[in-house]
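Heads up, one of the protein chains got dropped from this complex, but the rest are sitting where they should.
On to subunit A.
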Amino acid sequence: MRQFFTFVRKECYHVLRDRRTLLILFGMPLAQILIFGFALTNEVKNARIVVVDHAKDNASQRIIAQIAASNYFELGEDVMDRDRMEMAFREGTVKLAVVFPANFHNDLVHQNHAQIQVIADASDPNYATTLTNYVSSIIRDYQTELSENAALPYRITPQIRMLYNPQLKGAPNFVPGVMALVLMLVSVMMTAIAIVREKETGTMEVLLVSPFRPVWVILSKAVPYLFLSLINVLSIVLMSVFVLRLPVAGSWLLLFAESTLFIITCLTLGIFISIKTKTQQVAMLVSLMGMMLPTVMFSGFMFPIENMPVPLQVISNIVPAKWFYIIVKSIMIKGMGFAEIWKETLVLCGITLFFFIVSLKSFKIRLE
């Protein structure tokens, strides 16, 4: 055990001395959260929208004026017919359309209730949600203003239609995706490289000749990365809570327990790669091509798995990140407990066990 700690301490020196690795380790999750969180989504300014005004009455003009006044939107030609609107959506020149029915003001005054249709291009679900929220709040403001002096409250119901992606799949769920991606990168690639580096420099031979057991050599190399990855999980979750305002709906404990499991899965994968490869470059390439790419493509984070052809859907099942993505989404966003995710957990355990046994076997063979 003493030897083990000596070894772990030495691994920590390696990690701490290597500025570039440190930068990747801690800079990457930060950068990814910020890029995915802000650069790619969220804050909306000057979104191009159009208005199809069939009513052209007092009330519709008031609302249009308020929309035009807001700096979230940039109002296109304000008179348009439906066909031209649909064209504009297809061409992608507008992101949102507000359609007032004929008799808008009439309905409002006589029935105290009117409808507005809000149509959004939901191919970018985050953007679409934000836009429709802004429009809805403008409409609500007008409704409150109108109701102030009235005996009966006026109700304006915005009917929201999300074009192209009605269920808003792949919405701000990018946090679980980033988590899977970062953990894959840190745990798989860094571990693989760290072990292969010892092979390259010749220190592995010295370690194997020492009485320190080979299995412990591998395990003690994995330990620092387990902790680093946990720190990464923590920083990603904290950022999503405090910077992106995406709270953790479920249990933090469960989230960290599942993350630990996934990290261990990744570490065994990293170890597996390190046993099969001889140089750092190869280890890196294999980790990138064999792990990162499938993670991005098959975890459901970037591309919905449901939309894939059946063979690809089948393949996606062997990608560990897919299961972790489902688990994290269930815990963080849907607030589910262990009862709902035990199957996914079991799959991850199975994958981990499989690679652990295979690694152990091939490690012994390599020694011969």
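Throughout what follows, a contact is a pair of C-beta atoms (placed from the backbone, for glycine too) under 8 Å apart; a residue touches a chain by one contact, two chains touch by 3 or more; residues count from 1.
Quick note on the criterion: contacts and distances are computed from a predicted model.
The complex includes a chain that is not drawn, and of the options "ABC transporter domain-containing protein", "Transcriptional regulator", "Glycine cleavage system H protein" or "Anti-anti-sigma factor" the UniProt name matching it is "ABC transporter domain-containing protein". The chain not shown here is touched by just one of A:T93, A:Q111, A:S137 or A:S210, and that residue is A:S210.
Mapped onto subunit A, the footprint of the missing chain covers residues 2-3, 6-7, 9-10, 13-14, 17-18, 201-203, 205-212, 367-368.
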